[in-house]
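This part shows subunit A:
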Amino acid sequence: MNPGMNSAFNSGMAPVATPFFFYMLSGLAIVGGLLVITRRNAVHSALALIVTLLAVAGLYLMLYAPFVAGVQIIVYAGGIMVLFLFVIMLVNIERSSKERRFNRMWPVGLAAACALMALFVSAFVKGRALFPDRMMSLPESSNTQQIATMLYGEAGRMGQYTFAFEIASLLLLVAILGAVIMTKKKI
Partner candidate 1 sequence: MPNFVMSYLGSTVTPGEAGNQFWALIYVLIIFTGVSVAVIAMNWIERKALAHFQVRLGPMRVGPHGLLQPFADALKLMLKEDIIPAAADQFVFWVAPLIGLLAAFTVYTVIPFGPSQAVSDMNIGILFMLGVSSLGVLGIVVAGWASNSHYPLIGALRSSAQMVSYEVAMGLAVVSAVLMTSMNEKGTGTLSMIGIVQAQQQQGVWFIFKFFPLGFIAFVIFSIAMIAETNRAPFDMAEAESELTAGYHTEYSGLRWSLFMLAEYAAMIAVSSIAVTLWLGGWMRPFANLLHAPAWDFIFSLFPGLTFGSLAAIAFVGVTRMPAHSFFKIQRIGLAVFAALLGFIALLLLAIAIVGRSADASLAARFNEGIDYVYWFVLKVAVFMYLFIWYRATWPRYRFDQLMRIGWKVLLPISLGVLVVTAIVGVIVS
Partner candidate 2 sequence: MAEEVKSPAPPPPPEGEKKPAAEKPAAAAAPVAPAKPAAPAGPVPVPWTSPLVEKYRSQYGSGLDAQTYLGQNYLTVDRSLIPDILRLLRDEEQFDYCVDITAVHYPKREKQFDVLWILYSFPRNERVRVKTQIADGASIPSSVPIWPTANWLEREVYDMFGIKFDGHPDLKRILLPDGWKGHPLRKDYGILQQDQEWVQINLGIESGQ
């Protein structure tokens, strides 16, 4: 690890990334995730997912990514999840609460997921040394500006991701049109 980085970290902000907050937030996220896939009622799942999303937003804050955390809250929790709840209400059919929760192939799916988990575990155990013990610090106060610079560029120079950003907006436009066409009764 580069000592210069370390000093930058130490001289910067007060440490927010206390282990307590990390374990609390990640615990919330994982419990929420568990509830998402186990609840019978879709609204309960959605609420659990909101908890997970907010916990993940907290983790972003701990990783000095406040802008991403803000986007996470505003887009995921405020937008996408409202959309989900909206749709759940629209297609709220009574019988779904009495039926099987899992599809017929669930053992296969579970096995596949377990295999994936085993892969992850082995990768982490084997590759433990790959990850540095200490993380580098990021300038929190200018986080938003820097992201903006990467996205839009500055002073006449195109940013690194300007083109990708335009494509993303195109994607969104297409998605809006698709969703409207799909849900409209008569076009």
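Candidate entries met the following condition: all candidates are chains of the complex that A comes from, given by their letters.
Note that contacts are C-beta pairs under 8 Å (C-beta built on N, C-alpha and C of every residue); 3 or more make two chains touch, one makes a residue touch a chain; residues count from 1.
The model shown is predicted, which means the values in this text are computed figures rather than measured ones.
Candidate 1 is the partner touching subunit A in this complex, chosen from 1 or 2.
The part of subunit A that touches candidate 1 in the complex is made up of residues 13-14, 41, 43-44, 47, 50, 66-67, 69-71, 73-74, 77-79, 81-82, 85-86, 88-89, 92, 140-145.
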